[in-house]
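For reference, the structure is listed below as structure tokens.
Here the complex is missing one protein chain, while the rest keep their positions.
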Amino acid sequence: MHAKFSPEELAFQEEVRGFMRDNFTPDLAARIHHPKTFRDASVEWQKLLDGKGWAANGWPVEHGGTGWSATQKYIYTTELAAAGAPDVVPMGIKMVAPVLYSYGSEEQKARFLPITKSSDIWWCQGYSEPGAGSDLAALQTRAVRDGDDYIIDGTKIWTTFAQYADWIFCLVRTDNTGKPQQGISFLLIDMKSPGITVSPIISVDDEHHLNEVNFENVRVPVANRIGDENEGWTYAKALLTYERTALSGVGYCKRKLTHIRQLASQVSASGSRLIDDSDFRGRLADVEMEVMALEFLELRVLSAIDSGGAPGMESSLLKLKGTEMQQAVQSLQWDVAAGFGGISPDADDELWESDGNKARREYMFGRACTIFGGSNEVQRNIIAKFALGLQAR
Amino acid sequence: MHAKFSPEELAFQEEVRGFMRDNFTPDLAARIHHPKTFRDASVEWQKLLDGKGWAANGWPVEHGGTGWSATQKYIYTTELAAAGAPDVVPMGIKMVAPVLYSYGSEEQKARFLPITKSSDIWWCQGYSEPGAGSDLAALQTRAVRDGDDYIIDGTKIWTTFAQYADWIFCLVRTDNTGKPQQGISFLLIDMKSPGITVSPIISVDDEHHLNEVNFENVRVPVANRIGDENEGWTYAKALLTYERTALSGVGYCKRKLTHIRQLASQVSASGSRLIDDSDFRGRLADVEMEVMALEFLELRVLSAIDSGGAPGMESSLLKLKGTEMQQAVQSLQWDVAAGFGGISPDADDELWESDGNKARREYMFGRACTIFGGSNEVQRNIIAKFALGLQAR
Amino acid sequence: MDFSLTEEQVMLKDSVAKFLADNYAPEQREAIVKNEAGYSAEHWATFSELGWLTIPFSEADGGFGGNVADVSAVMEEFGQVLVVEPYWSSIVLAGQLIARSTNDDLKSRAMPTVISGEAQYSFAWLEAQSSFSLSHVSTTASKKGDSYHLSGEKKLVLNAKASHFIVAARSSGDVNSESGISLFVVDATNPALKIETVRLMDGQHACNIQFTDLVIDQADMLTQEGDAYPLIAEVVDEALVALCAEAVGAMTYLYKATAEYANTRKQFGVTIGSFQALQHRMVDMFMATEQCRSLLVRAQCAILDGSEERSQDVAVLKAMVGKYGRKIAEEAVQLHGGMGVTNEMPIGHYLKRLMMIDMYFGGSDIHRRRFSDMRYL
Partner (left out) sequence: MDFSLTEEQVMLKDSVAKFLADNYAPEQREAIVKNEAGYSAEHWATFSELGWLTIPFSEADGGFGGNVADVSAVMEEFGQVLVVEPYWSSIVLAGQLIARSTNDDLKSRAMPTVISGEAQYSFAWLEAQSSFSLSHVSTTASKKGDSYHLSGEKKLVLNAKASHFIVAARSSGDVNSESGISLFVVDATNPALKIETVRLMDGQHACNIQFTDLVIDQADMLTQEGDAYPLIAEVVDEALVALCAEAVGAMTYLYKATAEYANTRKQFGVTIGSFQALQHRMVDMFMATEQCRSLLVRAQCAILDGSEERSQDVAVLKAMVGKYGRKIAEEAVQLHGGMGVTNEMPIGHYLKRLMMIDMYFGGSDIHRRRFSDMRYL
């Protein structure tokens, strides 16, 4: 039982640190955090990581993964967060890719995996529908076979960054008989296909992350289907597990907590520091203690995966506690920084990265993390069933 | 909108205070709080209150009630609590009596109400069964008609103070067809009847409050049935509502908070006071603020009843929040007083009323208040249905 | 003891509710917020016509003679739909500073324009470092002849389009002293003012004001020099009760709207409102609202009864409304799922408003501390 790094691991840590220092420049940081420049800067950042061989670190080695141990993954994530650098935009590398390399045909792998890794394709996820949120299997977007094509009709909602996307990976209904989980297929669709309309949804942070994507008579080659027809749910479930593991956000929480400690340690004009205020100190400690636990919960899960376990119920646990802690951290950040800058959604470019504005938009958009990617209520149901053996009604 | 007392109300307050001062003596207080002397002291106390005409203050005036306004009831309860005096033992005055005067025959009223008021009969409640807790209507104790008698067989559980009781009021099953709520009758049973066995249940405070009551071929005159056969559920529901209104415990919480403030204000040998500790202060304030709200929630309900409303869903709200606050107060009391005296269940008579022992046994037995009298989970279901219109599945 | 609304209050509430039902649907509100001033001048005129602007003022001053309970009854209705017109800042807060001014000349000049709605005063008190302490005033006022020279900076002044500001400034005492604070009426068009408008996330337009050597005539001072603190403390206490009434209205909307949504939204073949875990959370929302409503009644009674504990009761109310308002709104967003995090649904706007209400005059922690400092000596 030990958490110490070996000399090799320490060397790796130095390597990551050096890479971040050299590549994640303040200029890139500013651009990646601003909505106007976000897309291009994200592509640039992923290309830098890919140049180093790290963009797709979680993939199997044969597809360009790194084969890192759990410890190395942890070191990488920690150093990324410490540098304030975001992880890669997840839809490609973390969401569709595992489905591609697990269930895709050789042609599909050859066509999509390299450009996904190099960020030459921007993916979005066509998953939820207006009538299918937590109850994802209720989805109704139809795919009707017509020769070598499917004809798609329906609506996807909450589609993050669809406005930038080249391709969308979609769950569609190819069969209406049987249980809802049956009859779902997994399709890759070119966003330039005629009949696709993307409408923005402005979220409570007053920003445009989310979209509604409409399909009207959209023609998609059957060759763009992953795996077998009507088996999409199986692939999707696997994908969901990967998505959740990516969602614990310990690195984010730790970086934010460092930031909050710094802000709270500033001496005010009256000579006092918020961090010396006993109420604030207590609340900060409560959150820090939970994050310290979460960090080792994640390490325990990573370590178990390393020893051959597959992410299952534990990923629900990480998603659940992780998102709760992200929100707790965002509330603290609001309380520290909102004061006089975070209350306006009109921040100009200069104010965009101000502590106050960051506090506002992260708190606001942070409300979504317990809803999307499988709501926390659904995660609790999953844990009740699989960890506690409790019967549903 | 005002909460001020009128001159008449202020005079009444003085009268109650004077009565408490003169009658709830330290000697009586000591005896009523000790298990060995509890029964006799409780009878003595109720007789003193009855002598003043206050024992059955909530009853209709024609049966010996006081006809007090909501304000007077509030003043009475507040002063009772301020004096550290317990309210009357509820099973007679507050639980069975409302059923008696609402649904009992003239003979039953004449026979039982006066001795209930004067505490010449000790009642206990035969309600829950091993298989019927929150799901009370599942009760199975059978009452089979045999001439002018019923023959009772079955088991009642969690029967508070059955060891002292002269009579028990019981829900029994007189019909097994139809819905569980149908076929239940309300009986009054002499505890001296042959075939009744009372077995103690020691609760987590290491004391004997609770019992199991067994009925084996117990013969009960049909004349001891309240109202109609198979209609007992209707009467029981009304009783439950009264029971819950009696359970908010604001007075108890306020008295305890005063006690906790006093304990926490003692200067320790090192010159510090717990009440100056910011963490403790914050937690104390959190509880006090909730109790301040609860106090006015209760006043609002009382005031609405005064204006002709009947206690319904509000009594669930008071029971729910009230018991939560009682436990919160008990936790605080434990944290303040447990130190070196409350940790032992072996307190001798001298230590019985010590702050530490009080903290231990009140915390421990206090776990029961969110379970009995309709568990808090059931109260939440009731509120969801009646206040929020949410459908059950 | 009497907690019921008077017949007049019931009528008033009904008339407010009726107007808002016709004029303040979510789409209508969205259009209102987009106005340049951040509110509808037309509605403001209607408020005036309907007599709502007169409510808290005495009959002698030309008002309706209402009290904190009347104002709260109106504000609770406002909270149900998130009214953005500057009623609270102009009538409840600044209006009362004027109505209780000891400067009779000033009062008789200003009062009629406040009551008619023609003028909108706004109280400029907060400073960057004040941590919401009412007695923290670093803005200076130096007397020169018959006038005062004011220098300083005020933050988060509500209603950027106010016609006048009531500026708290200090002529003596140290920066946290309760004595030495005066209130000056400043015309918003005074060229010495540097006004920067800030749109707040709850839809309100506030401003930051800077001024150096702003010259104000002695006649425009609301009390005797240095004597304003008790007036400020009294008026703010009452205004916070009205603000909390608005919050209770918003909380009421939220738990009801959430229950309604849960009763219609289906997932897994049943309404989500039939899931017991969600039911129990909605019960918690309801219970928290009722706890806050009870404290609202308590604080109103304390003020109307002239209780010595009024400041304690107000602090507790503000602390609990701040805490539970945010909590309830967060839960409402969560239970609305994806719809909750869009600007298209009203739910998120209630969250923003309740977060701002928590912030005004200090958040939950600050008022809990205020309470415990008064209570635990």
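Note that the chains are named A, B and C in the order they appear, and that numbering of residues resets to 1 at the start of each chain.
Criterion: contacts are C-beta pairs under 8 Å (C-beta built on N, C-alpha and C of every residue); 3 or more make two chains touch, one makes a residue touch a chain.
This one's a predicted model, so the numbers in the text were calculated from it and none came from an experiment.
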Quick one: which shown chains sit in contact with the chain that's not drawn? A, B, C
Tell me which residue among B:Ser128, B:Thr141 or B:Ser303 touches the hidden chain in the full complex. B:Ser128
Which of these, B:Ala56, B:Met91, B:Cys124 or B:Ile157, touches the one chain of the complex that we don't see? B:Ile157
Using the document's definition of touch, tell me which of A:Trp59, A:Tyr74, A:Phe215 or A:Tyr252 contacts the absent chain. A:Tyr74
Given C:Phe275, C:Tyr324 or C:Tyr350, the residue that touches the chain left out of view is C:Phe275
Just checking the interface: what residues of subunit B touch the absent partner chain? 128, 131, 133-135, 138, 157-158, 201-204, 206, 210, 268-270, 279-280, 327, 334-335, 338, 340, 343-346, 360, 364-365, 367-368, 370-372, 375-377, 380
If the missing chain were put back, which residues of subunit A would it touch? 1-5, 9, 70-71, 74, 261, 265, 275-276, 281-282, 284-286, 288-290, 292-297, 299-300, 303, 307, 317, 320-321, 377, 380-381, 383-384, 387-393
So which bits of subunit C touch the chain we can't see? 275-280
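Following the convention adopted for this analysis, only the chains that are shown with their structure count from here on.
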Of the other chains, whose C-alpha centre is the longest way from the centre of subunit B? A
Subunit A to subunit C: how many Å between their CA centres? 39
So what's the Cα centroid distance for subunit A and subunit B, whole Å? 53
Whole-Å distance, C-alpha centre of subunit B to that of subunit C, is 42
Spell out, as numbers or ranges, the residues of subunit C touching 2 or more other chains. 275, 368
Residues of subunit B that touch at least two other chains are 282, 393
